[in-house]
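On to chain A.
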Amino acid sequence: MENFGYLFAAYTIIFAVIFIYVMFIWRRQQRLEEDLRGLSRRVDEVDRKAAIKSAS
Partner candidate 1 sequence: MTQFRAILGKDLRLEIRSGESTIALIALSLLILVVIVFALSQAGARGTEAGAGALWIAMLFSGMLGAVRALSSERDNGTIYALLVSPVDRTTIYFAKLTAAVVFMAIAEVAAVVLMVLFFNLNFDFGLLRMLPILALGVIGFGALATVLSAVSGHTRMGDLILPVLAVPLYVPALIAGVKASAAMLSGAPFTSAAIWIKILIAFDLLFVGAGYLLFEFVIAEN
Partner candidate 2 sequence: MLMVAALYMVFLYVPTEAAQGIVQRIFYFHVPCAWVAFAGFGLVAISGVLYLWLGQDVWDDLGYAAAEVGMVFCTLVLITGSIWAKPIWGVWWTWDSRLTTTLLLWLLYGGYLMLRAAANESPNGARLAAVVGIVAALDVPVVIVSVRLWRTIHPAVLVTKQGGHGLQDPRMVTTLLVAMAAFTVLFAWLLMLRFATLRMRARIDRLTLRLALAEAAAQDI
């Protein structure tokens, strides 16, 4: 089993990097989803106000 350490290191790094990258994308996605929810709430509010105003 000579050099097993190298093999192990290579595969660990591959999966670690991919995992970190996925986490990074996922975190970003979470943040964006939050932003999106907040935004659509505000848009709805403004739309409703505009509707009330034009009705009155």
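Per the selection procedure, all candidates are chains of the complex that A comes from, given by their letters.
Going forward, contacts are C-beta pairs under 8 Å (C-beta built on N, C-alpha and C of every residue); 3 or more make two chains touch, one makes a residue touch a chain; residues count from 1.
Please read these numbers as outputs of a predicted model, since none were measured by experiment.
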Identify which of the numbered candidates 1 or 2 touches chain A in this complex. 2
Write out the stretch or stretches of chain A touching candidate 2 in their complex. 1-4, 6-7, 9-11, 13-14, 17-18, 21-22, 25-26, 28-29, 32-33, 35-36, 39-40, 42-43, 46-47, 49-50, 53
